[in-house]
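I have placed the structure first, in the form of structure tokens, so that the comments after it can refer back to it.
Note that one protein chain of the assembly has been removed; the remaining protein chains are unaltered in position.
Now for subunit A:
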Amino acid sequence: MTRADLIRDRLQAAFTPLALEVVDDSHRHAGHAGARPEGETHYSVYIVSAAFSGKSRLERHRMVNAELADQLTPDRIHALAITARTPDEPGQAGGARDPA
């Protein structure tokens, strides 16, 4: 199982999202501090879930980070870009959806 699979499984279980995309961007950061030769360091998450209703951006990010805390704090995941929306919010401004 890749780390992207693990992120996907955790977020699927925690938020039962309507949409969930996890992209491994590690190759785009190759050679940069924090990148490792084996990759699996940089990720983008796009997630749409009713669980974010009534939550601020900060709260939503904290909810996602909390599910991945054991991956983030020992710096397994070096960077995690998050776009977290509710089903009734437009999704076009999402960083995770921007073309590479």
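In this section, a contact is a pair of C-beta atoms (placed from the backbone, for glycine too) under 8 Å apart; a residue touches a chain by one contact, two chains touch by 3 or more; residues count from 1.
In the analysis below, contacts and distances are computed from a predicted model.
Undergrad: The complex lacks one chain in this depiction; which UniProt name from "Glutaredoxin", "Arginine succinyltransferase", "3-isopropylmalate dehydratase small subunit" or "Large ribosomal subunit protein uL23" does that chain carry?
TA: Answer from the UniProt record of the missing subunit chain: "Glutaredoxin".
Undergrad: Since one chain has been left out of the picture, which residues of subunit A touch it in the full complex?
TA: Residues 29, 32-34, 57-58, 61-62, 65, 69, 72-73, 79-83, 93, 95 of subunit A touch the chain absent from view.
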